[in-house]
Structure formats: C-alpha cells, structure tokens
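To start, the structure itself, in structure tokens.
Missing here is one protein chain; the remaining ones are kept as they sit in the complex.
Labels run A, B and C following the written order; every chain starts at residue 1.
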Amino acid sequence: MSDANPLDARARMIARAAREITAGMVVNLGIGLPTKVINHLPANLPVCLHTENGMTGIGATLPYERADRNLIDAGGAYVSPIPGSAYFDSAVSFALVRSGRLDLTMLGAFEVAQNGDLANWKIPGKFSPGAGGAIELAQKARRVVVMTTHTDRHGNPKLLQQCTLPLTAQRRVARIFTDLAVIDVTAHGFELCELATGVTVQEVTEATGAPLIVPDTDIPTF
Amino acid sequence: MSDANPLDARARMIARAAREITAGMVVNLGIGLPTKVINHLPANLPVCLHTENGMTGIGATLPYERADRNLIDAGGAYVSPIPGSAYFDSAVSFALVRSGRLDLTMLGAFEVAQNGDLANWKIPGKFSPGAGGAIELAQKARRVVVMTTHTDRHGNPKLLQQCTLPLTAQRRVARIFTDLAVIDVTAHGFELCELATGVTVQEVTEATGAPLIVPDTDIPTF
Amino acid sequence: MSLPDKTTTIEAAVARIPDGATIMVGGFGVPGTPFTLIRELVRQGQKDLTLIKNDANETGMGIDLLIANGQVKTLISTHIGLNANAISALNSGRIRVEFCAQGILAERIRAGGAGLSAIVTDIGLGTELAEGKQVVEMHGKRLLVESALRADVALIHADCADPFGNLTYAATARNFNPLMAMAAPMVIAEVETLGPLGSLSPEAVETPGAFVDHVAELSELSEDYGIVRR
Partner (left out) sequence: MSLPDKTTTIEAAVARIPDGATIMVGGFGVPGTPFTLIRELVRQGQKDLTLIKNDANETGMGIDLLIANGQVKTLISTHIGLNANAISALNSGRIRVEFCAQGILAERIRAGGAGLSAIVTDIGLGTELAEGKQVVEMHGKRLLVESALRADVALIHADCADPFGNLTYAATARNFNPLMAMAAPMVIAEVETLGPLGSLSPEAVETPGAFVDHVAELSELSEDYGIVRR
C-alpha cells in the first residue's frame, strides 16, 4: 500500500531478514541497513557474527560513552565482545570469507539482476570510493542475500533484467529482502516468495524491473 | 697435522664458526654440528636465534629432567626460552626466512662446489628423507655459511669443482668452516682464509677437490 | 546472541572420517601432534588415507601407527628421516610420498585455508623439487606455481579451547596446527583443556572457532605426548 508508513515497512523488512539467520551460522552483515538486523536476533540464538576488520562474536553496538576506542566493526560502529569472541588480522578475516566458512552474508545493493548479478560498490562518475570487502563477501559467502528498498529514491526499480552498473559479483545473489517483498533468484529469474503486509502482487510487479514469477499458491506475508 | 686430536679440531672449528655470529643478527643454526655453536656464543652477545618449527630467541638446550614437552627446536632438541622469545606458526617462521629477515644460516653439507652450490639433503638410493627446511634456508638467508668436516669419512673431499648430488641451492654458500680451514667462495673459486692450528696449506690443498686460491699474505690460524 | 557449542567425543568426531579421506595432521615432531585422534583412527581403521603432515613422527608413534597398519596410501610431507618404518614403506612402495619444501608446504596449506588457488615462488628453482611444476613468468623471471592444498579433514592438537572451537597452542606445538585448522571443511581439535565461553581472551585466540567444527577434550594425556628420552 503506497500510503503505508515507510518506517514500519523498513522495520518489517529488517525483522523478516533477521529470520534468515538460523542456529549455527557464521554471518557477515554488510554496512548500513543489514547491520540493523542484529537487534532482531533472538537473545539465545547460537550464531556467530563476523566483521571483516577482524572479529568473530560481535556483541551489542555501544554508545560513545561506553565505547572501546580499539573495537569497531567494518562500518566504524563501536561494538562489544561476547564470551567466545576472537580478534584476528585482515588476512585471517578474509581467509574465513574465501575458504567457505561464511555461511551467509547480507548486503546492500544498487542493482540486482534476475540472474543474481549484484552491483553495490560503484556508480561511475558519482560514487567510486573503492569496493572494500564487498567483492569477496559477494563472491565467496556460501549464501548471499540482499536487503534493499525495492526502488531507489526516484522510484526506479533496483531489481532489473541486467545490471547497468559495474558488478560486485556475478550470479551470486540467492534472495532479496525489500520493503515490499521477499524475492528469490531462481534459474528462471525473480520469483515472489512473500509479500509485506498490505502490499499487493501488482504493486511488487510494477516496482520490479524484470519479469516476476508469481506462484499459484498463497503468498505468505511478513 | 694428521696426528692432531680430531676432537680438538672439531671444537676449534665450532669455536671459530661461532665468531661468524655478530651483534644484532638473526641466525638459524642447522641441525647437527651447527647447533653446537650455541655453546660458544658470548653470554651477552645481542643475537636472535631462530628455529624453523616456530621460535625466535632460543635459549639453552635442556636435559630430559628439565625439558618442556612442547618446546623443541627443528632438530628435536628440548630448548628453553629467554626473555623476549616468541612462538609462531610454520608459515610465519618461513616468512621470516624468505623475506630476508634471516641474516645468517649455518648449515651442514654433503658437498659444496666452488661456485657456491650446496648439496646437503639427498643421496639418491641411500638417503632421501626429504629436504625439510633446508632449501629455503639455503636459498633465502642473507648469508649462507657451511660447517663440515673437510672430507667425508672415507677421506674424499666435500669441497668440489661441481656437486654430484642433487642440489639444495645454487651459488648460495659464501664461506665454509671445516676442521682444517676457513674457506671463502669467491668469484674465482675457493679461497683460503684461515688455517686450523697445526694444519699446513698443503694439507688443505690436498683435501680440497677443486683449485684453492692461497693468498700471498700471512694466513691467520684459529 | 551466544556462540554455537561444538563439543563432542574423540570417538564421535573420528567416526565422521570416511575411507579414502585426505587428512591434514598437525604437529612437528611430538609437539602439536594429535596422538589421541590418530590412535582412534587406527582403532576405527579407515582405509586408503592420504595424509598431509610435516613429518612422519617416529617409529611406533603418531602417524607411524597408521602407516604400519596399512591405512595410508599417500603421504605429503617435508622430512621423514626420523622414521625408519616410513622410509622402508616408501622404498618398498607400500606408501607413496610427495616431498615439499617445509615452508612451501606451510604456505600451500595456508593458501588452501585462505581460499586462494596457489602461490607463486622462486623456492626450489634450480633443484629437483622444481621438476614438473607449473611455471609462470613475472617481471621477466620464471617462477613456480605451487597449488593450494586443502583436505577433507584436519586433525588438530590444541592446548586450550572453548566450546565454540577457539583454540590456543603451547610453545612450539603451534607449528602447522593453525594453518591446517583453516584448510579443511571438517576440522577436529583434540584439546588438553576445555574451558567455558569467555575463558579465552579474544586477543589470545590463535585459531578462531569459526574455522573449527568439532572440539573434543582429552580425558588424559597418553605417554605419546611426553618428553622423548634421547
């Protein structure tokens, strides 16, 4: 529903994305929106959060007053350890990513193509700060999911037939969480899995820049 | 002198080789005879001994009664730490060797050629246990010196025009300490630097399987 | 959030290893060798194994028991000179041995653990260890391509651990253990002391638990781990 509160829609998206994280996983949450997922994880869920600047076992984000000057995540937020945390250097940190020990990464996106291509690091002429760790996260995590608004601030779709921007990785995105829907990337393209509360199939179809497979069955809502 | 006590000759060789180690060096002493050099180093000489199984700052060798089951050198001897010792893994240990941080290695030899080629790891058909760390030590230490008896147990020379055994490294040996002499490997071949006490130039020349350059000046003894 | 618990028994962990597995085994001499995991592997009798280990231990100890029991097909190693049994198994063709320079074996394992395909090095050029290896030219120099090594299983001996699998090592028992603990999809650690989560300082951890799958505390240290009288 176009008149739904966008803050509610965002919170629902984050809460739904958080359920993607299940017991036993090692997870890297990308800078920005994905990091917010932390606050929606059940307190006793056995899960290991990784940040590429050299830590496993990320605990709560800390305010200025309680921060440790030497303890940040890759986005620069001050974080805290939990019992069993470990610190390591940048080579070990990406060894973990590249060698298949990262079960899941949740990334932001500029564009996702219906074949799973991801563009999230460069807008030529406008935004070229360097890829940081995005390429390795997208290329090597066992499962890559994206969390993003369904359209950009001008209303243009971010889910496309083909990416127009420089790629982060080819054919790696498995699932997309947006403010409107949960969409899987299948061998046949985008497939609608779930709808945000109050959003219609037609709204999702119209906001998507590629064909959307809609199953015959009931579509769950979140 | 052929009737000199061979034990004295060996002790003199070891004591002379020990003087090759000077203040500030990082040194790897090969398994066997070179390790004995430790006992001849001045107590206050600032020097860092490295062993390839993962330690810098090797202290005294310990007898069975005082050994730590987890603390050996690459030859299997039980060693002790000194203030400032560090332990590390095998990758870091050889990083130190290959990246130019090892100022000196002192190795044993089966054969040394007059161009500095070294063979010390394999006698085809007789002794092929694998090279261990020898190839990297010989190829990458900043300075490679050899300590060996001048001839083998059958009296055959070990200093040769060309090596006959599989090489450990090409053109890397700079100096050779033997029971008879100290010999440098120069652009023109073997050059006599020092004589063991009581040994004549002729004895060294006869025991060497390649031309020996003998300087016109007085030859120091050790 | 809390961290997953990976504690198990020696028996259950080793039972996950199939016949034909490629197994990395930590240790350099006695320190760091997972003797208890090895003895359980002998007891369970998995066959046609490929072992990757710095050395072949000594006669009657460690992986020599696997060789003597006919469980080993291939050994990738740097030096087996202290084990006369292993040398005679090699000479008689009962096992195949691939030798590798020690630091290059370490780097090949580390490369496997780091998700790299290979390293490029000049080590071994001009020696018979270079024979048959892939060559690449860089800056006008011919260099060797040494492929990364991974295994199906890594057997690790650690000093202290927590239930998530964070590990520390004692003195020179570190050696190949932290490298191998990154280079297999199934990493099994036998540990001398298992403490609760939080018992290890995050700075002290040498192998992060995210690399480790199974942690088994040793109920006792057998004679294998003791000081060798020479």
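The rule is simple: a residue touches a chain if its C-beta (ideal position, glycine included) is under 8 Å from a C-beta of that chain, and two chains touch if they have at least 3 such contacts.
Predicted model, so just to flag it, every value in this text is computed and none were measured.
Visitor: What are the shown chains that the left-out chain touches?
Guide: A, B, C
Visitor: Which residue from C:40, C:55 or C:107 sits in contact with the chain not drawn here?
Guide: Selected residue, touching the omitted chain: C:107.
Visitor: Which one touches the absent chain: B:50, B:122, B:150 or B:172?
Guide: Final answer for the missing-chain contact: B:50.
Visitor: Residues on subunit B that touch the omitted chain in the whole complex?
Guide: On the side of subunit B, residues 23-24, 26, 38, 41, 43-50, 55-57, 59, 81-88, 91-92, 94-101, 140 touch the unshown chain.
Visitor: List the subunit A residues touching the unshown chain?
Guide: Contact residues on subunit A toward the absent chain are 51-55, 64, 67-74, 76, 78, 81, 87-91, 93-95, 97-98, 128-133, 135-136, 139-140, 166-170.
Visitor: Pick out the residues on subunit C that sit against the missing chain.
Guide: Considering the whole complex, subunit C reaches the absent chain at 107, 111, 114-122, 134, 136, 138, 141, 143, 145, 147, 168-171, 202-204.
The working rule: only the chains that are shown with their structure count from here on.
Visitor: When subunit B is withheld from the analysis and all other chains remain in place, what is the resulting partition into connected groups?
Guide: one piece
Visitor: Which chain would you call central, comparing Cα centres to the global Cα centre?
Guide: Answer for the innermost chain: C.
Visitor: Among the chains, which one keeps its Cα centre farthest from the Cα centre of subunit C?
Guide: A
Visitor: Which integer distance in Å separates the CA centroid of subunit B from that of subunit C?
Guide: Taking the average C-alpha coordinate of subunit B and of subunit C, the gap between them is 30 Å.
Visitor: Scan subunit B for residues touching two or more other chains and write them down.
Guide: Correct list: empty.
Visitor: Two or more other chains touching the same residue: where does that happen in subunit C?
Guide: Correct list: empty.
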